[in-house]
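Handing you a structure now.
Just one protein chain is left out here, and the rest sit where they should.
So, subunit A:
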Amino acid sequence: MSAGTFTPRPAAAPVTRMIRAQTALETRMLLRNGEQLLLTVIIPALLLVLFSSVDILDTGAGKSVDFLAPGVLALAVMSTAFTGQAIATGFDRRYGVLKRLGASPLPRRALMAAKTLSVLLTEVLQVALLTVIALALGWSPHGNPLAVAALLLLGTAAFSGLGLLMAGTLKAEATLAAANLVFLLLLVGGGVIVPLDKFPDAVRSVLELLPISALSDGLREVLRNGAAMPWGDAAVLACWSVLGLGAAARFFRWE
């Protein structure tokens, strides 16, 4: 490199270019991580195939894929927006990535926007893949796609808030353990593969208030029963979004 190579010429890139670059990098990091792929793609797809083709779960009247597909879509949202994002962000924080980016021209809002876009991009890929699998298994979805999209977005907001809250307050290793544990518990107790009416009434009325239950129930109302927007479930998700994102904004520590 010759004289004058380093002559200062400092200036930030346009913010849209920064967000695009950051989104692309975040998505690459996510898709390159084997454990994340297991969680976001392989487990939901396996559950869908296994329980649709093997009759070991009592999923009520109708084809079991019609019950399972909405639940697995809800699980996919949770795996990316909550579990995956919590673990990835926890380790970004631990490795000083968030700190280093904090001294770059990338504004924090742009970083958060990129993380959100990367989550949404991953979800689009998940939903496309799971839809194809479900259709191949004989799924016949109903309802308004816009209501489905609205529920998926609300679910993403709710789970992102909780995931970021965890990533920004706990140690990376604790986040890793807790996020996986919560994923498992909510998989079983959130109406994803086991209908909530299998639980005792008292337990069930609590479980129904979980974001995963609201999302899987809301999606099922629309996709299986052809219902209009399920406002009750949407309201539960909206509450979790406000609480989760609010708490994350308040308590998130960048280092």
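What we mean here is this: contacts are C-beta pairs under 8 Å (C-beta built on N, C-alpha and C of every residue); 3 or more make two chains touch, one makes a residue touch a chain; residues count from 1.
Just so it is clear, contacts and distances are computed from a predicted model.
Out of "Hsp20/alpha crystallin family protein", "ABC transporter ATP-binding protein", "Carbon monoxide dehydrogenase" or "Na(+) H(+) antiporter subunit A Na(+) H(+) antiporter subunit B", which one is the UniProt protein name for the chain not included here?
"ABC transporter ATP-binding protein"
So one chain is hidden, and I want to know which residue out of A:Arg100, A:Lys171 or A:Lys198 touches that hidden chain in the complete assembly.
If we include the chain that is not displayed, A:Arg100 is the one touching it.
Among A:Asp66, A:Asp92 or A:Glu123, single out the residue that touches the unshown chain.
In the complete complex, the chain left out is touched by residue A:Asp92.
For subunit A, which residues reach the chain that was dropped from this view?
1, 3-14, 17-18, 21-22, 25, 28-29, 32-33, 91-92, 95-97, 99-100, 102-107, 255
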